[in-house]
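Take this structure first; my questions come after.
Some chains omitted; the rest stay in position.
The chains carry the letters A, B, C and D, assigned in the order they are written, with residues numbered from 1 in each.
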Amino acid sequence: MNATPANPIQLVPGNSLITKTPEEGRQLAIKMSRLIVKATQPDAAVREKLRPMYAEDPAMLIAVCQAVATEFATIAAANNYWR
Amino acid sequence: MNATPANPIQLVPGNSLITKTPEEGRQLAIKMSRLIVKATQPDAAVREKLRPMYAEDPAMLIAVCQAVATEFATIAAANNYWR
Amino acid sequence: MNATPANPIQLVPGNSLITKTPEEGRQLAIKMSRLIVKATQPDAAVREKLRPMYAEDPAMLIAVCQAVATEFATIAAANNYWR
Amino acid sequence: MNATPANPIQLVPGNSLITKTPEEGRQLAIKMSRLIVKATQPDAAVREKLRPMYAEDPAMLIAVCQAVATEFATIAAANNYWR
């Protein structure tokens, strides 16, 4: 949760929640989640070290699913569910 | 959270949230959750090793339920609850 | 998250989110949560072994409440809250 | 998640989500959460033993807050937020 004022991280790629397809909406959900990690832990070397820790831990992988699902719910509503 | 740009994983099967029935919506929710795990941990051998870890751990099984429930909420809304 | 293609588990009893009463909606929420556990851990003997583990662990019981509450939110919306 | 078919627990007191006031809605949210615990762990003696475990554990108390908040969101929507 440390956005550096001098060089802020872009938190919403394209500055829009609107995507052409559900697939792109899902990719955006993943990216937006990753960017919160980046804003909270700006040091790329530390993030690199943490990646295998969660990618090989089933409980953390499930927690990633939960976080992405929550982001996606918002993106899907924004796109009127691509109906 | 590592979608390989060269060979990206399809995150939304059929690229649509619309399903014929609640049953199919539920299956889609499970698949979409699994595909986030796959995008985050692309190594099939590692995923194979992790499976029994969460499938035999009650806390993780409950967490899976929570993640799937969150995905399903979005899919159900997309389908106007199949009313 | 292992639905066997040959003999898939029915994930939504009655293939509908519509129930006559809130009480039945609540029962459906519990069943739908349990069926995700069943789809993820298809071995009944293993599930039998896990049950006392979560039924006697207060943190897991609270997590069950959370998962069921999330399922119920969807079912309640589907039924227009039985108003 | 063990509702005994012969003597099922009532999961929604009054079989309605409609309450006169937010205060009563909040009480209903707490009751509905507790009834999921009761359905999952029907043995009153065990539940009695678990109570001090979560009532004296700050992480579990916060988890209770989360579960009740999720139930209350549904009840509040059902009541059109008592506006």
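General observations
Throughout what follows, a residue touches a chain if its C-beta (ideal position, glycine included) is under 8 Å from a C-beta of that chain, and two chains touch if they have at least 3 such contacts.
The structure presented is a predicted model; accordingly, all values stated were derived computationally and were not measured.
Taken over the full complex in this file rather than the chains on view, the one protein sequence occurs as 6 copies, with 4 of them shown.
Here, only the chains that are shown with their structure count from here on.
Farthest chain from chain B (centres taken as the mean of C-alpha atoms): D. In terms of their C-alpha centroids, the spacing between chain B and chain C amounts to 16 Å.
Looking at chain A, one finds that none of its residues touch two or more other chains. Judged by the touch criterion defined above, the protein chains link up one after another in an open path, with no loop closing it.
Chain pairs that touch, as defined above: A-B, B-C, C-D.
Residue ranges of chain D in contact with chain C, taken from their complex: 1-3, 8, 10-12, 15-18, 32-33, 36-37, 39-41, 46, 50-51, 53-54, 57, 59-60, 63-64, 66-67, 70-71, 73-74, 77-78. Against chain D, the residues of chain C that register as touching in their complex are 21-23, 25-27, 30, 33-34, 51, 54-56, 58-59, 61-66, 68-70, 72-73, 76-77, 81-83.
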